[in-house]
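Here the complex is missing one protein chain, while the rest keep their positions.
Right, chain A next:
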Amino acid sequence: MRELDYYAYHSRLRRFYPEQKVIFASMLLLTTLMTKSFLLFISVSVLTMYISILKGGMPMKLYLKLLGLPLGFLCISVLTLMVERAASREGLLLALQLQTIIIGISKEGLIKGSQLFLKAIACVNVLYFLCLSTPLNDILHVLQKAKLPQLLIEMMQLIYRFIFILMDMALTTQLAQASRLGYKDLKTGLRSMGQLLSTLLYRALKMNDKVYTALEARGYNGTLRVLSNEQYERLSLIKLVAIEVILIGVAILENLLIR
C-alpha cells in the first residue's frame, strides 16, 4: 500500500493537472470496456506501462509485482467462466468426463476467456496509471471540484489521514512483535496477530479522543480547512486526443481485418 502512495507522490507525472489525468484515464477505461479488440487491449497495456514506467519513473520490477496482485482473482474467475458443461465432446479443446457429465473448455470459451483476461489486465494498467501518477489528495480535489457533497469529501479526507496513522501503528506493532519472535511459528504468529488487532482498535478509539480534544482546542466546529496551493502544468490536449483516436483506430482496424 505504501508503494502506490509513495510512487504517486514521487511520480514525474504528478505536476500535471489531476483533472486531466482523471479524464484521460476514464477515457482509456471507457474505450477498453466498450471494445472487444485484442490489439486495443494490448496497446492500452503497453501505452500505460510506457507512461507509468518511462515517463513517470516507476521501477519496472515493482510495477510488474503490482501487476501480479490481481492475478489470483483473475485466473480463478476466468477459469470458472471457461470451464463449462457440454452436451458432447465435440468442439471441446479440453474435456473431462465424469460418468455422464462432460465438462471442458470450448474454442469460443477460450477466446472469450482470453479476451476477458486481456481486457481486465488492460483496465488494471489504466488504473495503475492513475494511482501511480495522482496522489489521493489530488483525486479528492478533483472530486471536490466535481461538486460532490462536502460531507463525503471531508469523510474521505479524514479516513485518508487516519489510514496512515493506523497503518503506521499496526506495522510498528507488528515489527516489534516480530523482533521479539512473535511470528516465529504459526501458532505464536496468530496469537500475536490477535493481540495486534484488539490493541489497534482500542488505540484507534483512544487516539480519536485525543484528536478531537486537540481539534476542539483549536476551534473545531465540524469542518477541517486545508490550503491547497499546488501549481500544476497542463498536458497537451492534442496528444491526449491523438492517443485516443489512434486507439480507436486500432480497434476498428482489427475489426476490419478479422472480417
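Everything below uses one rule, namely that a contact is a pair of C-beta atoms (placed from the backbone, for glycine too) under 8 Å apart; a residue touches a chain by one contact, two chains touch by 3 or more; residues count from 1.
The criterion applied here is as follows: contacts and distances are computed from a predicted model.
Comparing "NADH-quinone oxidoreductase subunit J", "Cobalamin biosynthesis protein CbiM", "General L-amino acid transport system permease protein" or "D-proline reductase, PrdA proprotein domain protein" against the UniProt entry of the hidden chain yields the protein name "Cobalamin biosynthesis protein CbiM". Between the chain not shown and the residues A:46, A:96 or A:158, the one that touches is A:158.
Considering the full assembly, A:122 is the residue among A:49, A:122 or A:247 that touches the omitted chain. Where chain A meets the missing chain, the touching residues are 1, 4-5, 29-30, 32-34, 66, 69-70, 72-74, 76-77, 80-81, 83-87, 106, 108-109, 116, 119-124, 126-128, 130-131, 136, 139, 149, 151-152, 154-156, 158-160, 162-163, 165-167, 170, 174, 183, 185-187, 189-198, 200-202, 204-209, 211-212, 215, 220-222.
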